[in-house]
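Just one protein chain is left out here, and the rest sit where they should.
First chain written, first letter: the chains are A and B, and each begins at residue 1.
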Amino acid sequence: MNRLFIKIGLIACACLLFASALGMAADTQTLAEVRIGDSKGDWGLPNPYHHYQRGPGYVRMSWIFDTLIWKDKNGEIPALASSWSYDPATHTYTFRLNPKAKWHDGKPVTSKDVAFTFAYFKKFPYSWAPVGYVQQVETPDDATAVVTLAKPFAPFLTNIAGTMPVLPRHIWEKVTDPKSFVEPEAFIGSGPYRFKDFNKTQGSYLFEAFDDYYLGRPLAKRVIYIRTGKPLASLSTGQIDVSNIQPDMAEPLQKKGLTIISDSYGWNKKLMINHRKAPLNDKRFRQALAWAIDRQELIDKAHRGFGAPASLGLLPTDHPMYNPATPAYPHSTAKAREILESLGYVKGADGFYAKDGNPLQLETLSSSLTVGGEQTPDRDGEILKKQLEEAGIRINLVQLESSTTDARVVKWDFDLAVSGHGGLAGDPIALNDYIRPDVAPSFVNGARYGDNAELLALLEAHVKEMDPAKRKELVFRIQEIYATDLPAISLYYPDSRAAYNPAKGIRWFFTQGGISGRGVPIPQNKMALVAR
Amino acid sequence: MRLFTRMTWMPALSAYLLTALALVYASFALPRLLPGDAFIAMYGGGHVAMEAQEEAKIRASARYNAASESFTQYLGRLGRLDWGTSTAYETPVFGLIMHALPWTLLLMGTAHLLSLGLGFILGVEAAWRYDSVPDRLLTSVMTFLEGIPELGSGVLLLLVFALWLGWFPAAGGETVYSGLSPWERTLDILHHLVLPLATLVLAYLPGNALLSRAAMLMTLRQPFMLTAAAKGLPPWRRRYAHAARCALLPVVTRLGLRLAGMLTGVLVVESIHSYPGLGTLLFQAVSLRDLPLISGIALFSSLGVLTVALTLERTYQYLDPRLKQQRVTLHAC
Partner (left out) sequence: MPAESFSLRRDPWFLFAAIVGGTLLLAATAGPFLAPYDPYDISFTVLEAPSAKHWLGVNDGGMDIFSELLTALRNTIMFGLLAGMAGTGLAVFAGVFSALRQGVTGLMLMRLADMLLAIPSIMPLVLLAALFQPPPSLMALALALFLWAGPSRLINAQARMLVTAPHILAARQMGGSLWYLLRRHLVPEIYPIALIVLASRLRAAMFMEASLAFLGLMDPARKSLGSMIGYGLKYYFLDIWSNWLLPPIVCLSLLIMSATLLAMRMEKRMDPRLQNLS
């Protein structure tokens, strides 16, 4: 009932706001509203403890909560922190805060909020910004925060200062259970927009401009997220102003006058391998799989050529720390067969391999995504099956609902599984999550590979290496080893496109390296709506 | 052999109660058989990984342990009218259902009423004019339309009217956060309702029309119609006050059957037109393995249908006096 009254009240407020917006002197700089289209809709309430774990959830939170450092279309910019410095001797970062920064309830943002946030996230961890390394935060005055780390942490500026939302101390210091705190105060932040409404079942969000935003005036009075399964239709009719689109839609939309932007590679399609089970526990066998797969065919079939073959070292080919010497496996069925035979498999009359009478057969899980609105029938499974069978491996393709597939992968109840994930355009610390074996079991996209001691040591080392050149070397070596051991096989990067209506005057962009240090590859950076 | 038993109140009611209990158990047990769990559905495939102990803590929390609830606890909760909290949305299940229900009711209710009313009248009029050109035309058209499933007509309507012509929206129940006046808002909702409604009406109307016509034809043969004509009653009165009333029985029965298939039928239409009703909610709940929500929707719709069935049972008795009177008469229908 409460929600109903709130909704009625909000609609009334929206009416008033709309009316007053009209009544106000025609302000050509300020749009009434901007509508963003999304296929899933519901990404959770926009605060650190409630948004869903995926990228779009974080982005919705970022409209409201600002971080110390942010990125705009050209790169790093100061946000809550107007300047910062690093002292390598003591592993200390000093941030000078912007004195104009205010919370949505009018109180100023001070260094005490920053110190409090670090302590709070230590007590109630927020997986997007792991603050385990932070030893202490001192606040010599209201505008200075001095953060001391226990050991050097290379991605600190991007992944903590550039990702961690700062919480208002005066609100959160009384909160002992952040997960159940959903009062309106839980959404008070220092970002350019205030949270107004979220409708779960309709999958819609409403944000309203915070005119006292310290970096500049928001260009639109309201930001609205709408769930739509048909972005082309919605963009054409003007129902939404910006949305991610399939590359095939680019041409018809351009003809209608919309601007198309494309992203660097941040999302990959990956073949998960159960490397704990024979015969997949032998890395030569996994290499044979890599030789047998024709990545270009997958792109041509599943994406009409819109994509690029993936590097097997996990970091995308346009990443600043991509290793061009990463072992590649250009498609060769012959080579695959050679390796299989060297492992003792004997080819039968039907072309399929067997060892000691046991036919070589692998069960491949393929997810048919059935989340309301998001329909992506997975053709890749069928094509992979064909390719692997050409190399003599019998494939039993099982198409399941994505949650069922995930559950089986978590329990290691599979041989191969076709899946995909993003987060590759950000800082290479992401590699740690996607490789190490001690990651939380529910992280199904991780290879959970602990067989290579050197790899694990390197993963630990590169995070602590503050010299960029040396760090790059370590990351290079990681990719080399990963591509040799192949705990999972990256297949390709699908082209990522978005379209927006330029008539509204907003220039949306894909952030370099993705939004936040974790590389979220969607073009909804709040800086597009801030006049600076 | 006894031809029928006197339907006294007690046995009937206890039978219904037993069914209700079985339904409650079914709504409890069936969702728990779904493989995968809510935790994986929410956190699996996330962009960032958590630490193992953090995950263990969350997994142990009450929110993700709905599956460990026993049947007695479930019953107790329902007894207190607590429908539980959705695992995925973290809000009371009842609230979520109440948000989605009006949309589905609006869609289904309007579709049924329109197709029942319109179909019945069309069928009665056609039967009255048996074997004439209008009758033959109507029968042909209705037969043709009945062959087109919701899947086909929905997709075609969407393509033509939403995607090509752009006359109607391709998705949604209403324009969100539009700040419209109540009157404009009603129009907006109706605007969004047209295509899904049209799809459902096109699917239900032919069946109702044809069945009404067939039932009407049988009724018109009855001797009492001759009597009514002999009495000099005007045609429309003979049609509706006398004949149609008897022809109504099978049509109402059919309505009852249709209501039962509500969720499945509506799911396709809601999916095609992205309409925010119970069907879509159930779909989301299933893929998120949200046990309380699935149980809630299943139970809610099941009990709802049972109530309607009970009402219809009473309506049969009202409409067909023979069953009420427990004796055979030569009059009435």
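The working rule: contacts are C-beta pairs under 8 Å (C-beta built on N, C-alpha and C of every residue); 3 or more make two chains touch, one makes a residue touch a chain.
Not measured: the values here are computed from a predicted model.
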- Query: Which displayed chains make contact with the chain that has been left out?
  - Reply: A, B
- Task: Determine which one of B:V176, B:A228, B:L267 or B:L288 touches the chain that has been left out.
- Result: B:L267
- In the full complex, which bits of chain A touch the chain not displayed? Write them out. 230, 232-233, 248-249, 252, 300-302, 304, 368-370, 375, 377-379, 381-383, 386, 397-401, 404
- Interface with the undisplayed chain - residues on chain B: 1-5, 11, 15-16, 18-19, 22-23, 26, 30-31, 33-36, 130-131, 140, 143-144, 146-152, 155-156, 159, 163, 210, 214, 217-218, 221, 249-250, 253-254, 256-257, 260-264, 267-268, 271-272, 282-283, 286, 294, 297-298, 301-303, 305-306, 309, 316, 320, 322-323, 328, 330
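Convention: only the chains that are shown with their structure count from here on.
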- Note on the structure: Within the complex, chain A is touched by chain B residues 35-37, 39-52, 54-55, 89-91, 95-96, 99-100, 162-163, 166, 169-173, 175-181, 271, 274, 276, 280-281, 283-284, 287-289
- chain A - residues contacting chain B, complex: 3, 11, 14-15, 17-18, 33, 42, 50, 52-55, 58, 125, 127-128, 130, 182, 197, 199-202, 204, 206, 222, 224, 226-230, 233-234, 236-237, 239, 370-373, 401-404, 406-407, 410, 419, 421-423, 433, 438-446, 518, 520
